[in-house]
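Our next item is chain A:
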Amino acid sequence: MNHWAFVITGYAVVFVGIAVYTGWVLARGRSLTDEVPEERRRFLD
Partner candidate 1 sequence: MFRDAWLMASKDLRIEWATRVGMGQILPFGGLVLILFGLAISPDLAVAGSDGRSLLAQAAPGLFWITVLLASLLALGRSFAVESADGNLDALKMAGLDPAGIFLGKSAAVAIQLLALQVVLGLGAFVLYGPPLTDLVLLLVVVILATLGITAAGTVYAAVASGLRVRDTMVPLLVLPVVAPVLLAATKATEAAVFGPLENGWSWAMLLGVFALLYAGVGMLAFGPIMEES
Partner candidate 2 sequence: MTSTSSKATYVIGWAAIVALASSLLFALVLSPPEVSMGDSVRLLYLHLPTIAVSYLGYGITFLGSVIYLRNQSVFWDLLAGAAAEIGVLFTAFVLITGSIWGKPTWGTYWEWDPRLTATTVMFIMYLGYLAIRRMDLPQEVRSRRAAVIGIIAIANLIIVRYSVQWWRGLHQGQTLGVDTQLDGLMLFSLFLSVVAFLFLGAWLLIHRFRVAWLERQVEDMRLARALNERRGEAGDATLGGAVS
Partner candidate 3 sequence: MVNLSGAISLIGGFPALAGVDLTVADGEIVVLRGPNGAGKSTLLRLCAGLAHLNGGTGTILGHDLSSREQRRRIRRETGLLAHQTFLYDELTVEDNLIFWARANRADPSTVEPILDRLDLGGRLRTVKISALSAGQRRRASVAVMVCRRPKLWLLDEPHAGLDQTGRDFIDDIVRHAVRFGATVIIASHDHERVSNLATRTVHLVGGMVTGAEDGREEGQNVS
């Protein structure tokens, strides 16, 4: 019984998904920080 195909698929889907989301969030963050002046960039944390 070989389950490796399922294991690899599972890990691939999740990590690709995370990578895409991370890429989107970071890219959006980059473009937004360019738009917003320094003094408005305090994140309150």
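FYI, contacts are C-beta pairs under 8 Å (C-beta built on N, C-alpha and C of every residue); 3 or more make two chains touch, one makes a residue touch a chain; residues count from 1.
Selection rule, in plain terms: all candidates are chains of the complex that A comes from, given by their letters.
If you're wondering where the values come from, they're calculated on a predicted model, not measured in any experiment.
Which member of 1, 2 or 3 touches chain A in this complex comes down to candidate 2. Across the complex, chain A meets candidate 2 through its residues 1-4, 6-7, 9-11, 13-14, 17-18, 21-22, 25-26, 28-30, 32-36, 40-41, 43-45.
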